[in-house]
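Here it is, the structure in full.
With one protein chain removed, the remaining protein chains of the complex are shown where they sit.
Coming up: chain A.
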Amino acid sequence: MVAPSPKWVAELNNGLPAKPKNASSIPDPPGLSAAKSITGKQVGHTHSLRTTCTDQTKKSQVAGRKVPTTEETETLKLKKAWEVALAPAKQVPMQAIMAYMSGNSLQIFSIMMVFMLFKNPIQAISQTNMAFSRFESPGTRSQMLGIKAAYILMQCLLLGLGVYKVNSMGLLPTTRSDWLAWEYERQPLERAYFAFGQ
């Protein structure tokens, strides 16, 4: 008696399992051969699918979609980069309203809010290069510097809002009383002792 072949052998031989229904809208990743998904039962159905698909590509190729030039791509990239760089500025009014609403008392909500106000910009600034890496290209490099600077400036705007919030909460050591502990009592050089009895 021959032992039944393992599951993986069967799966390899049968190709990929059929896609579940709710995943049918997701396109296959580029390069995946749809032919692999052919199974005995569904041959007719998939065949028709394949034909429509190839028809479309054929159509686009027929329409002769103009491949964008490098300059165009770069302009597009720069546009996109500026959008990303200015995005934090749009957050400022919302954050300001939230800061105003949360009040100046030390509560868990306001503390968390202040924490996020500091954490997000600092994190964003430290990841500036990463945020713009997809727009980076040899042609845009020089202009990218200005965009990054604008991005950092915008993040600093948010940071400034955080600092203002902390200040209004009274957490910044800006007054004399905050440095009182570092001031010392003056010691007189002469000392008097009092014979006033017990």
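Definition applied: a contact is a pair of C-beta atoms (placed from the backbone, for glycine too) under 8 Å apart; a residue touches a chain by one contact, two chains touch by 3 or more; residues count from 1.
In this section, contacts and distances are computed from a predicted model.
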Name under which UniProt lists the unshown chain, selected from "Ribonuclease H2 subunit C", "ubiquitinyl hydrolase 1", "AP-3 complex subunit delta" or "ER membrane protein complex subunit 1": "ER membrane protein complex subunit 1"
Where the missing chain touches chain A, by residue: 170, 175-178, 180-181, 183-198
